[in-house]
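One chain of protein is taken out of this complex; the other chains stay put.
The chains carry the letters A, B and C, assigned in the order they are written, with residues numbered from 1 in each.
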Amino acid sequence: MSKVKILTKGFFKENPSLILVLGMCPTLAVTTSVNNAIGMGAATTFVLLMSNIIISLLKNVIPDKVRIPCYIVIIATFVSMVDLIIKGFLPALSESLGVFIPLIVVNCIVLGRAEAFANKNSVFDSILDGLGMGIGFTISLILVAAVREILGAGSFMGWQFIPSQYNILIFVLAPGAFLVLGFIMALMRHIINRVEDKRKDKMCAAK
Amino acid sequence: MEYILMIIGAVLVNNIILVQFLGICPFLGVSSKVNTALGMGAAVTFVMALATLVTSSLQKYVLVPLNITFLQTIVFILVIASLVQMVEIMLKKMSPSLYRALGVYLPLITTNCAVLGIAIKVTEQPLIAAHGFSILDSTFYSVAIAIGFTLAIVIFAGLREQMELVDIPKGMKGVPIALITAGILAMAFMGFSNLV
Amino acid sequence: MAQKKEPSLIILVVVLTSIALVAGLALTGVYALTKGPIELSQKQKKEKALSDVLPGFDGTIVDTVVNFEGDDILVHKAVDKNGKLFGAGVETFTMKAFSGRFDLMVGFDNEGVILNTEVIKASETPGLGDKINKNKSDFAKQFNNNDPAEYKLQVTKDGGDVDAITAATISSRAYCDAVQRAYNVFMKVKEDYHE
Partner (left out) sequence: MNRLLNVSGSPHVHSDDSVQKIMWSVVIALIPAFVVSVFYFGLPVIILTLVSVGCCVLFEYLIQRFLMKVKPTVSDGSAVVTGVLLAFNVPSNLPIWMMVVGAIVAIGIAKMPFGGLGHNPFNPALVARVFLLIAFPVAMTSWPVPVPVWGFADAVTGPTPLGILKEGANVEMPTYMNMLLGQMGGSFGEVSAIALIIGAIFLMIRKVISWHIPVSFILTVFVFAGIFWLIDPNQYANPFFHVLAGGLVLGACFMATDMVTSPVTPLGMLVFGCGCGLFTIIIRMFGAYPEGVSFSILIMNAFVPLINRMCKPRTFAK
């Protein structure tokens, strides 16, 4: 696999939340505004990147039998660091993300990349993989958040451009999260199906 | 009375899945059959009660007195992971029949953010204002929350079993339609808002 | 459990322990670095809320915890240079909010007149209940400069003097409940205060 592909596969084709259906809880919970989505995405990307680096560095040291507890400790350490840093320097963000920052620990994306990629690959590849997956996750968070914030609060990144009597409140509430994510996922699948159909057609035509 | 209100609040008003967005992965993953959903619910209830009991005790008697609450996340997740392991081993020895029923779901619970999420949440503010932070309240609350989890996942499994039988449009099949169903369910549950 | 091919138990334990140790050390380091800013930001927030609800006060703040109906309520007594009670900022709460609970800071002058109110922590419904925040609507401002002895802390629908937020009666009622609690606590503190 080329280096570029390792980086970019998480953006769309193996997008962790929209295609692989991982990390659903934050995707639903913190996407009430684009700012929250960016904050959550950045925090997760940082944890993903750091844990990927450390785990790929230690892949020959950690015995197979205790690898999962080791990964959990490593991931939890970085999560706690992010938590502390956000609490100290971005208190407003910490308040709006709440419990979902410590919950990055159990985000299947992070442990999943450790298991599936970082413990088999070189440090450099793991960096690319972690970055790519993190960015892909952030993109999907922003996508969901943008739809919800525009429809529900009439604003984008806090900038209000639709008067409040035209806001469809439900989109910033719990049911709206499920509905928006459901339709975005359906749309993604639709696009992928279309692309693959076209590729098949081309291949048939070439033959 | 306070405890009755707490149960209603945890099961219906602040349903962990439909309102708090915790434990979505098992909700989407293990909800295709009613029987498996029931098994998962039972396993989660068991582990959650145990985990909250241990973590809130640790919080009260270790983390807070030693002033090391910044280690909360790391301690809690380790406790939960090892608890799940222990429960699995003990069940295997002591009650093979229960193990057969719950065994497959146990490893999945470690990464169920509902368990860690609730363990952290109960330490944040007193559940019953006049009691302060109480281990008993926390454990009780976690059981109620787990019942809410079971309720949501079983209802959902029923709906999905029925949907198996019909033709869902291609792009909607699987997770998207599950999310839309969950959205409608969440709307219905909003009728319970401010019940307590 | 231990099988033949597995590395010995000692290695497992050593690796796990050392990783945990390093992790703990690293975390303690970060904690030491962020401890200052975290405390500072929390303190600033409290201080800002306190100075907002006690406009124009410069004197000493004396904190007391008052047990009111089973709940501990923090009262920041504002004492001026002559040792006279200027007023107080009361950290009150309500359990009747739409999302269960929210926390407020309410400032009173020494007569018990509400000077100002400030939301400390709330998670009311966006677009509806969150209008209790001053930057979202003028709802909270109507409390200012009213004496709860004459000003009935209930929404108009219940026969009180407070105009509720449209379609968010519950949040409005909860706000009244929290302010009322603060007032009761303040009156208790005022009675006990000896100069």
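Here are some notes:
Rule of thumb we're sticking to: contacts are C-beta pairs under 8 Å (C-beta built on N, C-alpha and C of every residue); 3 or more make two chains touch, one makes a residue touch a chain.
Just so you know, these numbers come straight off a predicted model, no measurement behind them.
The undisplayed chain touches these shown chains across the complete complex, A, B, C.
Interface note: of C:Ser51, C:Ser123, C:Thr169 or C:Asn184, the residue touching the hidden chain in the full complex is C:Thr169. Of A:Leu84, A:Val110 or A:Leu173, it is A:Leu173 that touches the chain left out of the display.
Annotation: of B:Val62, B:Ile89, B:Leu136 or B:Ile184, B:Ile184 touches the absent chain (contact as defined above). If you put the missing chain back, the residues of chain C touching it would be 98, 128, 157-159, 166-167, 169-170.
Think of the hidden chain as still there; on chain A it touches residues 168-171, 173, 175, 179, 182, 186.
Looking at chain B, the residues touching the absent chain are 34, 154-155, 158-159, 161-163, 165-169, 172, 176-177, 180-181, 183-185, 187-196.
The rule is simple: only the chains that are shown with their structure count from here on.
Measuring from the averaged C-alpha position of chain B to that of chain C gives a distance of 29 Å. Chain centres here are Cα means. That of chain A falls 22 Å from that of chain B.
Centroids built from CA atoms put chain C at 33 Å from chain A. Counting only residues that touch two or more partner chains, chain A has 69, 73, 76-77, 80, 84, 173. Across the assembly, chain C contributes 23, 27, 31 as residues in contact with two or more other chains.
Chain A contributes residues 21-22, 24-25, 28-29, 68-69, 72-73, 76-77, 79-80, 83-84, 99, 102-103, 105-108, 111, 170, 173-179, 181-183, 185-187, 189-190, 193 to its touches with chain B in the complex. Taken together, the chain A residues at the contact with chain C in this complex read 32, 58, 61-63, 65-66, 69-70, 73-74, 76-77, 80-81, 84-85, 87-89, 91, 95, 152-153, 164, 167, 169, 172-173.
Chain contact summary for the complex, chain B toward chain C: residues 9, 14, 70-71, 74, 125, 129-130, 132, 193-194.
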